[in-house]
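Of the protein chains in this complex, one is absent; all others appear in place.
Each chain gets a letter, A, B and C, in the order it is written, and its residues are counted from 1.
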Amino acid sequence: MSFNPLTVRDDFPIFNRTIRDGKRLVYLDSGATSQKPQVVIDSELDFYRLHNAAVHRGAHQLAEEATDLFEGARSKLAEFLGAETDEVIFTKGATESLNLIAYAMGNSPRGNRFHIAEGDRIVLTEMEHHANLIPWQQLAARTGAELIWFNVTADGRLDLSQISELITSKTKVVALTHQSNVLGTINPLDEIVNAAHAVGAVVVLDACQSVPHMKVDVKELGVDFLAFSGHKALGPTGVGIMWSKRELLAELPPFLTGGSMIADVTMTTATWAKAPAKFEAGVPNMAQAVGLGVAIDYLSAIGMTEIAAHEHALTSDLLGKLLEHKEIRVVGPHTMDNRGGALSFTVADIHPHDLGQFLDSQGIAVRTGHHCAWPLTRSLGVPATTRASLYLYNSIEDNDALISGIHSAMKYFGK
Amino acid sequence: MSFNPLTVRDDFPIFNRTIRDGKRLVYLDSGATSQKPQVVIDSELDFYRLHNAAVHRGAHQLAEEATDLFEGARSKLAEFLGAETDEVIFTKGATESLNLIAYAMGNSPRGNRFHIAEGDRIVLTEMEHHANLIPWQQLAARTGAELIWFNVTADGRLDLSQISELITSKTKVVALTHQSNVLGTINPLDEIVNAAHAVGAVVVLDACQSVPHMKVDVKELGVDFLAFSGHKALGPTGVGIMWSKRELLAELPPFLTGGSMIADVTMTTATWAKAPAKFEAGVPNMAQAVGLGVAIDYLSAIGMTEIAAHEHALTSDLLGKLLEHKEIRVVGPHTMDNRGGALSFTVADIHPHDLGQFLDSQGIAVRTGHHCAWPLTRSLGVPATTRASLYLYNSIEDNDALISGIHSAMKYFGK
Amino acid sequence: MNLDNLYQEVILDHYKNPLNKTLSENFDVQVHHINPSCGDEITLNLTLDGQTIKEITWDGVGCSISQASVSIASDLLMGKSLSEVESISEEFIELMQSKGKKTGDEAVLEDAVALAGVSQYPARIKCALLGWMAIKDATLQAVEKR
Partner (left out) sequence: MNLDNLYQEVILDHYKNPLNKTLSENFDVQVHHINPSCGDEITLNLTLDGQTIKEITWDGVGCSISQASVSIASDLLMGKSLSEVESISEEFIELMQSKGKKTGDEAVLEDAVALAGVSQYPARIKCALLGWMAIKDATLQAVEKR
């Protein structure tokens, strides 16, 4: 660990408050949403206080400043992801980003490379978050395409053995998560990307749980589309990113239509501006985009490699401590290779909801349930789990608080 | 005027800054986006600083508090609009709200009351913002429905003379703006709503330019869907509202799909939660929704009737001053009945872009161009206009600053 | 706020030894309810006898609150007339929405007053209501069926 999480924590004002009558906040729910450093909060505030105006629309000074800040945030995101500036689309979150991709493909006319029809295949994995599952179910239902998926092995890894049956000349899209929000599994992309590209399919990556936690370079990964949410990456709520390659964005039809995304409009026809404008109808979430840019600056200043190393060490520590107990069942990889800091588990037969409630009474925030990956938890035979998810502001003492909280819960519920 | 705009202005920190080397900010661009009072900015800040967590998803205290604040904001919005709480859907803005309605109707299967097909008609007006035009063009193109519209008279009013040819038994949707963002015209709804309901059509109201400026009660208006953006109503960027009746929301299919909007999910099927959840996939724009709730509180404390009266007086003053000059052509109603505070005009043959730039050099922020209503400005023979739009923090001195700015511009450009 | 308000002895007892948790073979109506936010599921069989609920049996997985609540409800509402069921259910829902301000009338709600603490934990109210909603739904369906 090359930085001190306790010093980092000082940058996050929420850690000054206490939980349930004076308990220290042990926040282990960053997989759901991350906390925000003061600089990010201040950047939204400063936008409203000093520069607020509709971007791209006014010839006045406020509009110029707002546009500069907004487009500056786009450049930051592009650099952070190893992308071109006009390849970065601001959305309201990963859910919108993924729906954008699926709906825009659904809007593709015959002849367009994204056109999907009966006989085509959409390939997913069994570990997808609902946000990267249901939009594809709906697209399949609308187009008649077939929906198929990679299974998950008992130890929580993707079963690649059927790759050649799944990814065939019929396959148009392979959509998968980079890191499972339930299992912590980091999926191997090279083999999938190569197989997909060999048959002319595009790869859509749900990077919600990777971009905030490790260095992600879109060119190195070789994927075609990428989505994530700002609020899980120290950014404001209400902003996310959809990235794709310039030549794909040129061919993809738009999704939301309205102001600022057009080239020309009559009562009955419209033509589109170039990306990114083409995909950003309406007055954008300006203050939030600017805030996300500042979050990215903050992460970069600490260093994504350092953050990943910190989380690796913390995860390894917590995984070891969980696995020591025979009453605790860790769902997901028990080894640290290609494994991130989402740890799901069950404790004896204490229902996760009860465990979570008990931990809350100790100031420990975890998430319980199916974590919006219901088909996965069902297939693993655990309709609900408790999940601890780690981030840069967590420390070994948070791990220890969780373990001791679990012990107390077992006593409380008489196990 | 029952309140003092100069006192109101003290609540908005942006008025402490100056423009172009020390000029007072004369902000006449609220039609594009409004400025934000400190209480709204603070509420976002407090959300992040004290209560930030993913709503509806955690059993911990932060998640409870965040959920309370978020759902509390929904209740405030419902009360403000005269709606039921579960009829209020948070979106990222009016553009998403209107796309939601059009796409969800497009998702309606045969037999559903919203199903649209060849032979059906979608009725618009010629004065629609692109956000309430292009989504319907696209829906018509996807379904084969016919797109037709009310014309606009030379004085900027809706031409209702053809209502019985437009709204017929084939009509499924009538979508129109409550107040034109270009002309300031406030459209008469009763006749249209009655005609639409008589043939079983629904009325979609774009209330972007009305909800921030006057009392809007959805029950009194009798419309079926309503959309507006928070950022034009003193609220944060990145949040808007889609409202509809409970029984319509029950029948309307969802639009964005993903987490938190489902009843049950398998790899190949999904069923939906009830509204509002059904229409709010993903971790929502929580801080922004909370901020919008506070903006609504702020507006209500001053009083929508008082705000409307203030704007009426200001508009009447400015309209009179503009009409005095024969070089100024006001596009839109020259009388104050059913007229709001958006004033579009041209000055001699000075191009609006040049006029806007000159006014900016005097600290006066206006908008120039087609205002995202290109078919309208083309049909009125003015491809571009200059628009001043008024709000509660504007005063007579702002009007006078504009008039004197126009005089100076005429001198500057040698007219 | 003390966790013991939530996890009262009575609740943990019902959780460990739930009543009527064996699905009957015969029933007028069977319903299946899910709490999508946490994945709790319940199957519930209900039989009417005239204007009275004759039998409620159920099976399901869920947290102590949801399991205890359906156990309590099945016991409390079995044998009651439809109008009694309605008024008791309403009183219970009011208790749940009271944000800790009500304690519940033990004469009406019996063991269900032990769930009063749930009202201070908004995320758990849905857990406590799962069984009650299933019973309400099943009753309506059974009445309609006739």
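To be clear about the criterion, a residue touches a chain if its C-beta (ideal position, glycine included) is under 8 Å from a C-beta of that chain, and two chains touch if they have at least 3 such contacts.
Remember, it's a predicted structure, so these values are computed and weren't measured experimentally.
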Counting the whole assembly, list the visible chains that the omitted chain makes contact with. A, B
Sort through A:L77, A:I262 or A:M410 and give me the one touching the missing partner chain. A:I262
Of A:V8, A:A63, A:A145 or A:A281, which one is in contact with the hidden chain? A:A63
Of the residues listed, B:K170, B:H197, B:K215 or B:H351, which one is in contact with the missing chain? B:H351
Mind pulling the subunit B residues that touch the left-out chain? 20-21, 351-354, 357-358, 361, 368-370, 374, 377, 383-384, 412-414
Subunit A positions in touch with the non-displayed chain are 56-59, 63-64, 67-68, 260, 262-264, 273
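The rule is simple: only the chains that are shown with their structure count from here on.
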Centroid of subunit B to centroid of subunit C, CA atoms only: how many Å? 44
Two or more other chains touching the same residue: where does that happen in subunit C? 37, 121, 124
By the touch definition above, subunit A meets two or more other chains at residues 20, 353, 357, 368-369, 374
